[in-house]
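Please see the structure below; I have some questions.
Here the complex is missing a single protein chain, while all its other protein chains stay put.
Chain nomenclature is as follows: A and B, assigned in order of appearance, with residue numbering initiated at 1 for each chain independently.
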Amino acid sequence: MSGSAVAAHGAVARAGQDPAVPLLSVENLTKHFAVKGGWLNRSGGLVQAVDDVSFNVRSGETLGVVGESGCGKSTTARLIMHLIARDSGRISFAGRLVGAPHGLSRRDLHRQMQMVFQDSYASLNPRLPVATSIAFAPFIHGLGKAAALKRAMQLLEAVGLDPLQFANRYPHELSGGQRQRINIARALALEPRLVILDEAVSALDKSIEAQVLNLLVDLKAHFDLTYIFISHDLNVVRYISDRVMVMYLGKVVEIGPVHRIYRSPQHPYTQALLSAMPSMDPRRRTLRAPLSGDPPNPISPPSGCRFRTRCPFAEQVCEAVPPSLLAVAKSGAVACHMRVAGSGHSRADKAVAH
Amino acid sequence: MWAFTLRRLIYAVPVLLGVSMLVFVLIHLAPGDVVDILVPPEVPKEIADSLRRRFRLDEPIYLQYLAWLGRLMVGDFGISFFTGRPVAEELFGALGNTLVIALPAALLGFSLGIVLGALAAYNRDTWLDKVFSATAIIGVSLPHYWVGIVLVAIFSVVFNVLPAQGMGFEGLPSSWDQIKHLILPVVTLSLIPMGVTSRLVRANILEILSQEFVGTLHAKGLSNRRVLYHTLKNAAPSALALMGLQFGYLLGGSILVETVFNWPGSGGLMNLAIFRRDVPVLSATILVLAAIFVVINILVDVLQALIDPRMRR
Partner (left out) sequence: MADAAVLPADANLVLNRAQQGKSYWRRVWERLLDDKLTLAVMAVLALLLVMVVFAPWFTVHDPYTGSVLRRLKPVGTLGHWLGTDEVGRDLWSRMVYGGRMSLLAGVVPVFLALLVGGFLGILAGYMGGLVNSAIMRLTDVLYAFPSILLAIAITGILGSGLQNTILALTISFIPPIIRISESVTAQTRHLDFVEAARASGARPLTIMRYHILNNVLGPILVYATSLISICIILAAGLSFLGLGVTPPSAEWGLMLNNLRQALWVSPLVAALPGVMIFITSMCFNLMSDGLRQAMDVRL
């Protein structure tokens, strides 16, 4: 793609966007990892990292993704980015199926969607000056060297770093916050529509974290971006997200607008997560441990509802039948038998629409 | 455990096949063939061609390879171009002679290496260690065949206490006079294993000593000797692996030392074969030495897995 085309495609794509079609559509995404072991590689089992995950991301929103470590958030991100191959499921971007014969190719997908990783230092090639790292993607997509470097410097400016000071520096000469800004600039170099932020601010000091978060908000407005924001920090997610998706052991357990989720969480796991948040308010003390037991083994997850081994409301039906992600009137969806009338759960009939 | 051993053995088969193929290819790339060497050049072409047909040299190459491989399996290593005797007898006799110097050299090299390495490790950063480091670098840079020559120059030429060449006996030595023939070659051969082993042992022991459990052992009140025993036990696996490999190198690489001392071992045999363009002897020797090396590698892997459970995959 020539330089001018690269610049222009962003505008064309936005112009052609139908608001009704979600920007990213994930259907039945599944990824199991084989566990090495046993003679002649007879699998010791499968880690069900991501199991039948479906969700949409609307253009212009920020979708927060939360959950404990090992719940599949990062794997999902890598699957969407096509960094690892999925076992099954469909991924569509702006209505076009990725990997299908007449759909979107991987390479084209990467022009539309980029990712920022958690480890700011490991994300940058230690042997290259940061401007070159930023310019790499446009350069290989056809932009000439000079034009790519020029774009790199514009992006440095955009993320709040003076190009004169930083363009020729090496990653080890910069602080964590500066490096993460570089990573953000690098993600923006191809003018993507969607940026996945995988624990992008988790490793930063709190004050720096706040600065970078604000930068992200500004950039989103300025470049008309859509975000998927993965984090384990519920406060940060609340600050930045429009909708929130909660994952547990490879499955989506709840999804909905941020205020509804935080105000009245529908899934017991979400409730437990939120009550575990430390609070500055002395009136909100944690009296009981919100969750009991250990997270189950991802190789052999519990039958039926995966959360039932730690759920205070678990019943027979939870063991027998896995709950599906079903809509909660007007505001997202939840996967819990308690919220579905007629599911067989004793509390099901008390489900109240919010 | 047996599964692991079996897997390693099965895995060695394609490697050995590959080795045999490589040797076979080399033989066929050699200028001239059997017939050219056996008969004088004035012989008319038809006779030479009929000889080729008799030796099956006109058949497609993979058939020749398979036939050759088949003969190897039953122990027929061919006939020497030069002596006309079966290669197998000469080869195994020569191998025995090599073992007579290789085994003592390995023992000497390893034991001295372990002692030196341990001494250096326990006296870290003292002048002893510095001497050790200097010696180690020198040892690795010395051509061992040259050291052999220098030793001969000192002990045979100048002082005339040890014989300069030759084996002086058949089979095993039975008198001090005969043993004298062994001394210089064994010492020369032992240099490289000693150097390599001492370096590794030193590095391993240092690494283990820096680990916390050693402090725990001391705190439990174990005597220094018991701690040493535990340390050595931990250093053993990789040291054993290295020693196995070094022994393999000794067997395969003894040719240089055997040339210096005119020792009639497998190396000396190879030397003669090269000189006489005796391809069957040369190729058989190379093949057998490589096969022994592969077997040693397997043994080393199995031994390592036996001692260190982490190695069992």
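Note that in this section contacts are C-beta pairs under 8 Å (C-beta built on N, C-alpha and C of every residue); 3 or more make two chains touch, one makes a residue touch a chain.
Just so we're clear, the structure is a prediction, and the values are computed from it rather than from any experiment.
When the omitted chain is restored, the residue from B:15, B:112 or B:208 that touches it is B:15.
Listed residues A:27, A:68, A:119 or A:233: the one in touch with the omitted chain is A:119.
Contact with the chain not shown here comes from a single listed residue; of A:25, A:59, A:75 or A:133, that residue is A:133. Where chain B meets the chain that is not shown, the touching residues are 14-16, 18-19, 22-23, 26-27, 29-31, 137-138, 140-143, 145-146, 149-150, 152-153, 157-158, 164, 248-249, 251-253, 255-256, 259-260, 270-271, 273-275, 279, 282-283, 286, 289-290, 293-294, 297.
By the touch rule set out above, chain A reaches the unshown chain at residues 81, 83, 106-107, 110-111, 114-115, 117, 119, 122-129, 131, 133, 136-137, 140-141, 146-147, 149-150, 152-154, 157-158, 163-170, 172-173, 183, 186, 189-190, 222.
Criterion: only the chains that are shown with their structure count from here on.
Look at where the CA atoms of chain A average out and do the same for chain B: the two points lie 57 Å apart.
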